Every structure is written in structure tokens, then in C-alpha cells.
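With one protein chain held back, the other chains of the complex are shown just where they sit.
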Amino acid sequence: MILAAGGIFLLILPRFLGRYFTHLFTMIFFFGYLGTAWNILGGYAGQFSFGHAAFFGVGAFTSTLLQIHLGVNPWIGMFLGGVLGLLLGLFIGSLSFRYGLRGPFFALAMLALAEMLRLVAVEWMAVKYPLGITIPIRDSSLLYFQFASKAPYYYISLFMAAAVLYLTRIIEERRMGSYFKAIRENESAAEALGINAFRYKLWAMAISSFLTAVGGTFYAQYYLNIDEEAVFGVAVSIEVLLGPIIGGAGTVFGPILGATILEFLSEMTRNFLRGYSGVHLMVYGTVLVVVIIFLPSGILGGLQMGYRKLSKGR
Amino acid sequence: MSLPGLPLLLQSIVSGILMGGVYGLIAIGLTLIFGVMRIINFAHGSFMMLGMFTTYWLFIVLGIDPYLSLLISIPLLFVLGLIVERFLIAQVLDAPEYNQLLLTLGISLFIENFALFLWSPNFRALNVPYVKKTATVGTLMISLPKVIAFLFAIFFTVLLYYFLRKTDLGKAIRASSEEKEGALTVGINLRRIYYVAFGIGTACVGAAGTLIAPFFYVNPHVGGVFVITAFVVVVLGGMGNLIGALVGGLIIGLAESLGAAFLPGQLKQFIIYFIFILVLLFKPEGLFERRSG
Partner (left out) sequence: MVLEVKGFTKHFGGLTAIKNLSFELNKGEILGIIGPNGAGKTTLFNLITGVYRPDAGTALFKGEDITGLRPHQICERGVARTFQITQPFANLSVLENVKIGAYSRISSTRGAIEEALQILETVGLFEKRNDRASTLSTGHRKKLELAKALATQPELILLDEVVAGLNSREANEMIDQINRIQKQGITILLIEHVMKAIMSLSNRIIVIHYGEKIAEGKPEVISKNEKVIEAYLGEEYILAKRQ
């Protein structure tokens, strides 16, 4: 019920917000979306990827290039980008999981993958698109996924965030979600109970990579310009995972909570610490350190534990 | 993409080996930390960057010769490492392994961007006149600062090797990395071993930073460039394997240099990442695995 009220509130909000705040909220929904997508593989299945920018960039480049060179509609391009991201995820996933890459090694292998793609992009773009790829401006329309005002983007990102939250909820309630958690907690015990860990990890990877790639297209259509650093860069990979970690990996709302906090902090930093781009990362780093030491399961995770302790009458 | 002739090939090889020595020094710090504490230190590159900036500012403000500044940067980074371990890393030593990686990630984010805040993203260079020389041997041009860096790197490696083999503290460190329970039984103060080991690790990488400052650009983001290379070297050489780190460093230095000769632009880094993934998948224990039984 709270959700319904909150939902209606969010739907009406743009009427009252100026460009700046609409942008802010859009970013919250957008990073919440990306964080939730990451969370399926990271928080639930327990495979932390430090290189999700790989999928993000694939999505962004696919839809943008298809649009510019072949006139493919960006929505179709978004879907195709998602498929490509999914294939990449299945590829790297089957290699990694087949050869037992786990824990930090898996995280770093994903980082290496994202970097490899970035370098290829750097080289390729150096000649053709030294200033990044720009999407030609058209009349504001849903068809072309371009709008003059911020409000439509707000609604799209809100919808995307709500959709993945709902998806997470469904997964969590069904066998797949429990199987993900089992693999996360103890993979050999999971196998002994009949769980094909390889297959389920690939499922998590497929869902996560598809969704992340789709997010790349949103970014491209929002800024109408992409470059290899912005979509394949390490900063992207890190910002994607910070939300879930801080908010609570393995919870439904953790990533959105984390994204909200991080956006808020980033805006504050921008306003109070006149600095260079990237300085908000300093604040992010501090928050990460504090959370890991004091609240290792994130804010929601910590709240859940605290609630449990209280209800046991300790 | 044009095939280089023999002179360029030779040049690349020499260059690669020289740089490889430095990679080895960076990696040794990282592998020591992993060997003793099982921590993958994402912040390793940030410490190196601090070493570089220490040398830079000492030179710019006080005119101290970069190689002399080793006397300052090494202890400084050692102490910094001690502090970081004592107050931050120690809190998560018993936590699930991802937490440690995330903690060091957070530390690196903080250090790197704090440096960015203080010193701007401008690229700086150290202009040390007497070091700008290049020796010419036949067709080979050998850059003097690279040679000095290589020699120091080997020197420090050997020093560290003897420290670990011959001194009591060194032996205690080795014992702790191989057999934690046994070490505790003989009364080794594990807490102290941890922060000393971490401090030595950061001191090594700080020294590496000082050594390359004369010929590499100085910038808050420079750590990020080296940290992945360091990981590749460590995984290649076997985590915890000191000699492996040095040899791995030479191999990667060569690979990068030859890659730069054969491939356009930035793609030399690509080779390194590719090697990384291959090693992780097919030989995660490293090339020189010493597996018993």
C-alpha cells in the first residue's frame, strides 16, 4: 500500500520539479535500475562483477551505431543491444564458471573484460569519432526516443526501475531466487541438493547483462553522445555496484536506496566542494569504507539484522 | 600495423626488461600482502601514486633529488601502510573475501580522488636534467632513468628476499603466510606481522613510484594504470610467490613492450588484460606453481 502511494507520488512529481530535480530523480531511477540489474548476479547469485561497464557499453554502442549508420529505431536498437550484451555475458560467464573463476578473481576478470572492450573502442574511435559519437537531434518523440524536456526521460527511467524491482521480487519468491542464494551461500552444498550451479549462474548473468546493456541505450538517448570512457570506463562499473553494496546487496530495494544516497552525496559534493570531475568519488570511497566496516550487509541488510535481533527480545 | 625491424625489436626487448623490473617491484609488494594476509589490495596503485607525488613535491618545493627522496618516500609509505592496515584492513580480515576487496577499492577511490581534489588532474612531469640522458649502445637507445629504476628495483627485491630469509621478523612473516595456525602456536604476534607486511608492501610500491617519477607522468589517476598490471604480474607469478612476482614482472614488461611495437596505440594494454584472463581461467595458480602432493 505504501508502494502504491509512493508510486502515485512519484508519477505526479515532475509537475512540480524544475529541470534540475527532474534530472536528479531520473539519475536516481537510472542508477537504481543499473544497480538492481547488477544485484541479480552480484547480490543474489553472489558473483560480484567489477566490469559491468562491458555490457553497458555494448548496449550503448550497439543502439547508437545501428541508429546512425543503418537508421535502426533506437527502441529496436535497445533490444538488440540487450541481446548482444546477453550474448557477451553468456560467453564470459560460461568461460568463467566452467573454469571455476570465483570471488575476487571473477570480479577482476570482469574488470579486465570491460577494459579490453574500452581499449578496442578507444582505438576504433580515435580516427572516426575523436569527440565521441553524437546522435543527431530530431523532433521530440517517443518513437525516436528523444525528448526536449526531461520529464519523459524521468518517466521512462521510473518505469525501468519499477520493472526491474518487480522482476527481482518475482525471482526472489520463486525457485530461481532461492537457488541463486544457495549458490551464493555455499556452492558445493547447493550442488549436493541438486542445483546445477553452472546453469543458474549463467541465468543470473544473462538477466543481469541483458538489463545492463539495455540501460546503456537509455544513457545514449539521454545524453545523445557517447564516448568510450563514459560507457566502458571503470567509473561506470564502480558506480553501478556501489549502490547495491551500500544499500544492501541481495535485497530488493537495496540498490535503489543506495543509488538515492549516492546521487544525493554526489550533488552535495558538487555544490560544496568546488572540485574537478570525479571528486564525488572520494566521498563514495569514504562511504564504501565505512559501510564495509560497520554495515557489511549494506544498510537494508543491517536493518534486517537489527530487526531480527530486536524481535528476538535481546 | 607494420612489422618492426630488428633494431626496433631489440629496443623493445631492452625497454621491456627495464620496465619489467619495476613491475616486479610493484608486484612484490602486492604478492607479499596477499601471501601473508590473503588480501587483494586494490589500493596498491594509489599508494604508488602517493609515492610519485611525494617525490614530485619534494623535488619541486625543496629541490630534493628524486633518488634521494627514496629515503623519505619509503618510510613515509611504510608508515602509511601500517596505519591503513591497523585501522582499516584489520577490521575486515575475518570477513567474507569480497568485503576485503571492496574495502581496498573504497580506500583506493578515496586516495585517488582526494589527490585529484588536492592536485588537479593536470599531468605533471619531473624535469631532472642529469637524468634526461640516454645512452646509445649500437642502435639501442637506453634511457638512463629507466636503467636506474631497474637497478634499484632489483636491489630492493634482493634486499627484501634476504630480509625474509635471514631475519627473524622476515622468517616470522614467511611462517605466517604459509601456516597461520602454526605461527600462532609458536607465539608469533600475527597482528604485528600483518601490519608490518602491509607496510612493507606499500613501501615497495611507494619506492616504485619514486623510481618511475623521473620518466613517467605524475597524475592522480596513474595508480589505476599500474594496479591492473600489478595484478596480472602477481597472478602470473603465483600469488604469494616473491620470485614469481619478479619473473612475472619481466615477462609482462616484455609482453607490453613487444605489444607496443606490434600493435597500434593503446592496444598494448589489451595484451596484458588478455594474458590476465587466460591465466585466471587456465592457470590461476600461476606459471611457477609450487604445489605439493
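In order of appearance the chains are A and B, and numbering begins at 1 in each one.
Keep this in mind: contacts are C-beta pairs under 8 Å (C-beta built on N, C-alpha and C of every residue); 3 or more make two chains touch, one makes a residue touch a chain.
Nothing here was measured: the structure is a model prediction, and the numbers come from that model.
Undergrad: Which of A:68, A:197 or A:265 sits in contact with the chain that's absent?
TA: Result: among the candidates, A:197 touches the missing chain.
Undergrad: Mind pulling the chain A residues that touch the left-out chain?
TA: 173-175, 178-179, 181-182, 185-186, 188-197, 308
The rule is simple: only the chains that are shown with their structure count from here on.
Undergrad: Please compute the C-alpha centroid of chain A, do the same for chain B, then give the distance between them in whole Å.
TA: 32
Undergrad: Which of the residues in chain B come into contact with chain A in the complex?
TA: Chain B residues touching chain A: 40, 88, 91-92, 95-103, 105-114, 116-117, 120-121, 224, 228, 231, 235, 264-267, 269-270, 273-274, 276-277, 280-282, 284.
Undergrad: Provide the residue numbers of chain A that touch chain B in the complex, in ascending order.
TA: Of all residues in chain A, those touching chain B are 48, 50, 95-96, 99, 101, 103-105, 107-109, 111-113, 115-116, 119-120, 122-123, 126, 234, 238, 245, 273, 275-276, 278-282, 284-289, 292-293, 296.
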